[in-house]
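Accompanying notes for the structure given below.
Note that one protein chain is taken out, while the other chains of the complex remain in position.
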Amino acid sequence: MDLLVDSSGLFFDGLVWTFKLALLTLFFATAISMIVGVMSVTGLRLLRAVALIYVEFFRDIPLLVSLFFVYFGAPLIGIPLDPFAASAATLSLWGGANGAEIVRGGFNSIPQHQRTSAAALGLKPWEIYWFVLAPQALLPIIPPFTGLFTLLIQSTSLAALIGVPEFFRIAQIVVERTTMIEGHSPAFLVFGVVLLVYYAICSVLNLGTRKLEQYMHTRTARTVVSAEVQIIDRRAEESV
Amino acid sequence: MQYNFDFDYIWSSAPALLDGFILTVQVTAISIVLTVIVGVIGAVIRVLAVPVLSHLVIAYVSLVRNTPLLAQIFFIFYGLPSIGLGLSIFNSGVLALVIWGGAYNVENVRGGFLAVPKGLREAGASLGLRPLPYMWLIAIPLGIRVSLPAVLNTSVSVLKNSAYLQAIGLAELTFVAMERIAMDFRTLEMFAAIGLIYLGLVLTLSILVRRIEHVMHRPFRG
Partner (left out) sequence: MPFSLSWISRCVAFTLALVVVVGSASAAGLPPVPDAIKDAGLVRVGTKCDYPPYGYLDNQGKPQGVEVNLGRQIAKYALGDSSKVELVCVTSANRIPSLVGGKIDVIIATMGINAKRKEVIDFTDPYAWGGSEIVVPSDSSVKGMADLKGKTVVFIKGAWQIPWFEKNLPDVQTLKLDSVSDALQALLQGRADAYAHDLTVLAGLAKNNKKIRLGGEVYQIGFTGAGVRKGETEWRDFVSAAIKKAAEDGLTAKWIREHVEPDLQDAVMNTWDLDKAPKS
C-alpha cells in the first residue's frame, strides 16, 4: 500500500495525460463520426464508397496494429509524430470509424417516410438532414455512443505501448521498478487498483449519459426504439 | 525520407508469419467458443433472475465493460501469479479474452432473450413447461437467432483483440511482426502484411456470419 501512496504523484500525472488524450480523442472522434456517418447515408455513391472504405479499414484491423502502424510508419512517409500525437490521431480515426457506424444506424432507424415527406414538402437535401433527420437520429445514438466513449477512454491505455506516460504506463513503470529493485512484484495490487480507477471513470461517464438520455427522452415525443434496433446498435458499441 | 519497400522480405518472413497466424487462429477459436458458452450461461442466469448469481453476473459484466482489456490482460498475467494462480501464456490469453468477450456476450444473448415475446413464456407455462425446459426448447433457439449478429460481432472483436496478447509474449501474428521489426527494422512491410491478413480474417469471419444468419433464418422466411 505504501507503494501506491509514494507513487501517487506519478499516478496523478498519468491520469492528467489520460484525460488529455481522452478529451482530444472524444472530440475528434465525434466530429469524424458525424461527418462520415452522414456521408454513408447520402444519395451520392462516391461519398458512400469513401465512407465505407474508411470505416471498414479502421474497424477490421486491430486498433493496436493501426496504432503501431501510424506511430512507426508515419515518419517513413515524412510526417514525424510523437507518441501522444500518434495515439490521438489513431484513436480519433478509429473512434470516428466506429462512431460513423452508430450514426449510420441512427439515421437508418428513422422511418423512410420522414425523408420522403420532407422532400414532398419541398425541403432541400441539407435542410432535410439538418431539421428533420438529425434531431430524430440524436436520441437512439446516445446509448451506443456512450459505449463508444467508454471504449475510447479505455483505449487510451494502448498509448502505453508506444510510450505515452499515461495512467496505464505509469502503472507498468511502477510495477517494473519495484520488481527490479525490490525483487517482488506488486502487480496484483497495482493493476487491481488500475482496474478500479478506470471502472470509476467509466461509471461516472455512464451515469452522466443516462441523465442526458432521460432529459432528451422527456423532451422528445419519439417512441422507444424496438429491441431489434437496440441490438443492431449494440453492434457498434462493443467492437474494439 | 527514402524508403524502399521490400516485397521479398514479406515472402521470406512468410513462415514466421504463418506460425503467428496459426496461433492467432487457435487462441481466437477456443476463446470464441468459450465466450458463447459464458454468454449463454450468464444470460440465462440474468433472465431467470437467480437470487445471488444474477447480481454477480451484473457486477461481472459491469466491471469488464468499464475497464480496458489491456489492463485486464496484465492483471491476469502478472497479478494472479502473485496470489498463486499462475497460468501459461496461452491460457492466460484465452482466460482474458473469454472473460472480456463473455461479458459482452451475456448482454448480447440477454438482448436476444428479451426480444422473445413474453406471450411465448405464458403459452409455454400454460402447456406445463417449467422454466428450464422452456429456455432450452423455445427461448434459446429463438433468442440466439436474434442475438446472432451481436454475438458474432463480439467474436470478431475477440479476433482483433487477440493482438493485445503480444504484450504478454504470446507469439501470435502481431507479436511476430513486432519481433521481426525489432530484428530487421522493416516496419512498413510487416505492418502492411499483417494488416492485410487481419483484414482477410475479419472479412472471412463476417461472410461466415452472414451465411450462418441466412441459414438460421430459413424457418422464418417466406
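Chains here go by letter, A and B, matching the order in which they are written, and residues are numbered from 1 within each.
Here, a contact is a pair of C-beta atoms (placed from the backbone, for glycine too) under 8 Å apart; a residue touches a chain by one contact, two chains touch by 3 or more.
What you are looking at is a predicted structure, and each value in this text was computed from that prediction instead of being measured.
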> Which of B:Leu127, B:Met183 or B:Val215 sits in contact with the chain that's absent?
Replying inline: B:Met183
> Looking at A:Tyr54, A:Phe72, A:Phe107 or A:Phe149, which makes contact with the chain not pictured?
Replying inline: A:Phe72
> At which residues does chain B meet the chain that is not included here?
Replying inline: 1, 78, 81, 86, 88-89, 167-169, 171, 175, 178-179, 181-185, 187
> Which residues does chain A use to touch the chain missing from this display?
Replying inline: 6-7, 9-10, 13, 72, 74-76, 80, 82, 163, 165, 170, 173, 175-177, 179-183, 185, 187
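Here, only the chains that are shown with their structure count from here on.
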> Hey, how far is the Cα centre of chain A from the one of chain B, in Å?
Replying inline: 19
>> Applying the document's contact rule, which stretches of chain A touch chain B when the two form their complex?
In response: 57, 60-65, 68-69, 72-73, 75-78, 147, 150, 154-158, 160-161, 168, 171-172, 175, 184-185, 187-192, 194-195, 198-199, 202-203, 206, 227-228, 230-232, 234-235, 238-240
> What does chain B use to touch chain A in their complex?
Replying inline: 1, 3, 62-63, 65-72, 74-75, 78-83, 104, 107-108, 111-112, 114-115, 146-147, 149-150, 153-154, 156-157, 160-164, 166-167, 174, 178, 181, 187-188, 191, 194-195, 198-199, 202-203
